[in-house]
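First up is the structure itself, then whatever we jot down about it.
One protein chain omitted, others in place.
Up next is chain A:
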Amino acid sequence: MSAPEEFDVIVVGGGPAGSTAATLIADQGHRVVLLEKQRFPRYQIGESLLPATVHGVCRLLGVDEEIRRAGFTAKRGGSFRWGTSPDPWNFLFALSPELSGPTSYAYQVDRMTFDDILLRNAARHGVDVREESSALEAVTTGERVTGVVYTDPAGERRELAAAHVADASGSTGRLHAAAGGTRQYSEFFQNLAVFGYFAGGGRLPEPDAGNILCAAFDEGWLWYIPLRDDLTSVGAVLNRDQAGRIQADREGTLRESIRRCGIVRDLLGDAERVTEGTYGSVRVRRDYSYAGTRFWAPGITLIGDAACFIDPVFSTGVHLATYSGLLAARSINSVLAEELSEDRAFGEFEGRYRREYAVFYEFLAAFYDMRQREESYFWKARKVTNMQSGDMEAFATLVAGAASAESALVGADTRTAAERFTSASADLSHAVQRTGAARTPSGERMTELFRAPVVSGVMSEMNRIQRRGVSGPATAEPPLLDGGLVPSADGRRWAEPAAEGA
């Protein structure tokens, strides 16, 4: 192999996390190469977006207009047949019809198109995008990751060297171990998904027709995503012990799940499953809630699914990916500009990323705990009161990273965490009850939901990113973490917060 080609930054993976990080780093004039093992456009699951991605990150990337013109289905929130009420209720992005705003909607996207737009945009911003290029391993020099070996489209092994590597290669990538941690799988969200696509299918009444619908039934829940007028994504989320049944008959398991879930069965009517082309197969994903114990090590940063993933019921996948891409870009840019030490810059990256993961973990645990048919195994196993202390410890480790594994805090925190989850769940259930069904005036107003602490926890960073996307840097933000950093005026680096009174 000849001498390695040199860059400032190597990004591995061309999904939303990788494209976001690469674009925002190239924008600062750094030399960025991005390795993507497939040729885009390519299929991907994770179709429902949140406003922070659409109006915050996409705006920073300079791609918001192109996304708007792509004609994706607009969603004003999620609709849920979930919990005690037989009627669906809404989780809308706007507080009320009177107090909506320019960011009170997001999109359902076919990821082939969406991810392709982001990757082409990265190339336009100066990123050297190399498709059909599979990263094989990290190159280390002493304790530091200093490059990547990959195979090019001709099958040749090549080596790249850089000051930083960002691993955005997803759940199946090979590089994450180079950060020195291990992947901890959640026992609580021990779900798997089996999903396919239907031609047509009914829609919820306007203005909720573009919403994602998540509908619980005895053995799990179904997502129902109106991708286009003539295309609906339908997936069943089931307990892990259904793996054998799914393996034996994917299609049958999906169909039986739909049959068992009245609202989805009725909406689908006699829509036919798509059986040809990209959308033509029934696919499966398993073991999908996890977090790495380390999100970075000298020379390498993990972002998107390479770092962590959590259950899809609240459409968090692309949000966590683009958010972590933004955080990593700020840290890498700050270090390349020699404005911050690596410990300081990547400490902020990891702290914010874990906080975001943790608030969603807590929110989703509370969400799963809302009263379902408790005689069924799926829902009984997902009551927070049935959370084992091992789960709590795993949660503490997920949240705090490797640092907490050695700490005595973990054991002592188990009871606190249990109380926390129980009270978060009660708050959320009551808020949903008071909000009421979708087709009522109260169901149009999210006051009760947004006031629940577990909800305001998940909304706060997302709101800040949207606000920043729309009105720019004029408002200085306080640090999110104690003793932490704040975004720079251009949103692409970190800065020390201004001293008190300055």
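The definition used in the following text is that a residue touches a chain if its C-beta (ideal position, glycine included) is under 8 Å from a C-beta of that chain, and two chains touch if they have at least 3 such contacts; residues count from 1.
We adopt the following convention: contacts and distances are computed from a predicted model.
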item: Undisplayed chain, where the name is taken from the UniProt record, one of "Monovalent cation/H+ antiporter subunit C", "Isochorismatase", "Extracellular solute-binding protein" or "Catechol 2,3-dioxygenase-like lactoylglutathione lyase family enzyme"; value: "Isochorismatase"
item: Omitted-chain contact residue, chosen from A:280, A:390 or A:472; value: A:472
item: Listed residues A:79, A:104 or A:211, member touching the removed chain; value: A:104
item: Residues of chain A in contact with the chain not shown; value: 94-96, 98-104, 447, 450-451, 456, 463-464, 466-467, 470-472, 474-478
